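Every protein chain of the complex appears in place save one, which is left out.
On to chain A.
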Amino acid sequence: MANVAFDENQEIVKEKKTVKAFLNKFGSLIGLILLCLILAILNRDFLSLNNIMNIARQSSINALLAIGMLLPILTAGIDLSIGSILALSIMCMGIAVVNMGLNPIAGLIICVGTGALCGWVNGILLTKLRLPHPFISTLGMMNIARGLALIITAAAPIAGFPMAVQFLGSSFAGPIPVSFILVVIIYILFHLFLTRTATGKYIYAIGGNRDAAHLSGINVDRVLILVYTLSGLMSGLAGLVLVGRVNSAFPLAGLDYELDAIAAVIIGGASFFGGVGTVWGTMVGTLIIAVLRNGLNLMNITSDLQKTIIGIVIIAAVFVDVLRQRASKKQ
């Protein structure tokens, strides 16, 4: 008797669970769709193919940075240095390809490699020097990389990149920007990495309970170093797209880009306390920001006011999340 009742209960729970799971998974997506609907009503151009591809192109840099940012945030950390690393990476590439005339492929590797190297240093600072929080190591790196980017070219921009370098940021496959295709591929890879590999699961474990992760035999330091290296690497990659887009490298590139990346990750449902967040959510978070900026541009709203509106959206999105969690947890 008791057993039967128990099973019935489980069924009921399952039903309720799926509704909730659906909301949990697609809550931010519903927000995105609503946002698109409103913008489509307010402005006829919004849904044109041209504009949609525009959004895809405009969002790709932040999309690459945000997916890099997701990793440190999953481990209850942060990476403030991605904007500066982007600048340093593209300046290094500029010097190598334009000033020194190196092969453009070598240039691409230098760009991504510089990013990865800076990220690796972030990881080493955090784990080997035992700096108390990545806020500190990456704040330091943020200034160091920016300073270096300015120093190595005496603050001058570099233009005139060969096509091979510009390809990622400026080409189209039919109507679809190549940079957006790159984003999709990277996101699929990150999704597989986080959900289907042991290291991916360790990232969640470290963010969820670092002591338990350590005692479970996870090499916490190594995973953290990898996390920051990947985050830096994504900055380098985003830099490539930026150079292609504007056909120049300038030392103040990427200023404040970390803020939009953090915003995308958080709007996408990741928790600052670590252990919670998905690639899918980050995608939606990135798109919400991109759509919002695009729509506000179409409506000729000034960038100052845009800032204010995006600030409100960040707070509102996280607040909705808090409400949802409170409803499911506290009771």
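In the analysis below, a residue touches a chain if its C-beta (ideal position, glycine included) is under 8 Å from a C-beta of that chain, and two chains touch if they have at least 3 such contacts; residues count from 1.
The rule is short, and it goes like this: contacts and distances are computed from a predicted model.
Student: With one chain of the assembly withheld, which option in "Xanthine dehydrogenase family protein subunit M", "Ion-translocating oxidoreductase complex subunit D", "Phenylalanine--tRNA ligase beta subunit" or "Ribose transport system ATP-binding protein" matches that chain's UniProt protein name?
Tutor: Result for the unshown chain: "Ribose transport system ATP-binding protein".
Student: Which one, A:Met142, A:Ile218, A:Ala253 or A:Ile310, makes contact with the chain that was left out?
Tutor: A:Ile218
Student: Who touches the missing chain here, A:Ser48, A:Asn143, A:Thr197 or A:Asn247?
Tutor: Here the residue in touch with the unshown chain is A:Thr197.
Student: Which residue, A:Asn43, A:Ser171, A:Asn209 or A:Ser248, contacts the hidden chain when the whole complex is considered?
Tutor: Considering all chains, including the one not shown, the answer is A:Asn209.
Student: Identify the residues of chain A touching the omitted chain, counting contacts across the whole complex.
Tutor: 2, 5-6, 9-10, 12-13, 15-17, 20, 192, 196-198, 201-202, 204-205, 208-209, 211-219, 275-276, 328-329, 331
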